[in-house]
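Here the complex is missing a single protein chain, while all its other protein chains stay put.
Moving on, here comes chain A:
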Amino acid sequence: MDDLRALTRERLNKLINETQQSLVELKEEVARREHVKQENEINDLDHHMNSAELNLVALKDFIAYLVEHSKQK
């Protein structure tokens, strides 16, 4: 913080602007990566369509998991 006190007002303003710009760029990059991840998931929609059906196996598996865990406890 002592270093900051030594900086001129112009220099501080320049640093603030640069930090704000970096923040915007970082946020944009995070959003871009999220969109790419979402695009990739949607490309796999055929597979998801198949798993989007009510599947009694999922229910059976869930109950088996509950039984397994209650026995462990």
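Quick note on the criterion: a contact is a pair of C-beta atoms (placed from the backbone, for glycine too) under 8 Å apart; a residue touches a chain by one contact, two chains touch by 3 or more; residues count from 1.
The criterion applied here is as follows: contacts and distances are computed from a predicted model.
Undergrad: Given the options "RNA polymerase subunit sigma-24", "Chemotaxis protein CheC", "Na/Pi symporter" or "Sugar ABC transporter substrate-binding protein", say which is the protein name UniProt records for the missing chain.
TA: Of "RNA polymerase subunit sigma-24", "Chemotaxis protein CheC", "Na/Pi symporter" or "Sugar ABC transporter substrate-binding protein", the absent chain's UniProt record names it "Na/Pi symporter".
Undergrad: If the missing chain were put back, which residues of chain A would it touch?
TA: Interface residues of chain A facing the absent chain: 31, 34-35, 37-43, 45-46, 48-49, 51-55, 58-59, 61-63, 65-66, 69-70.
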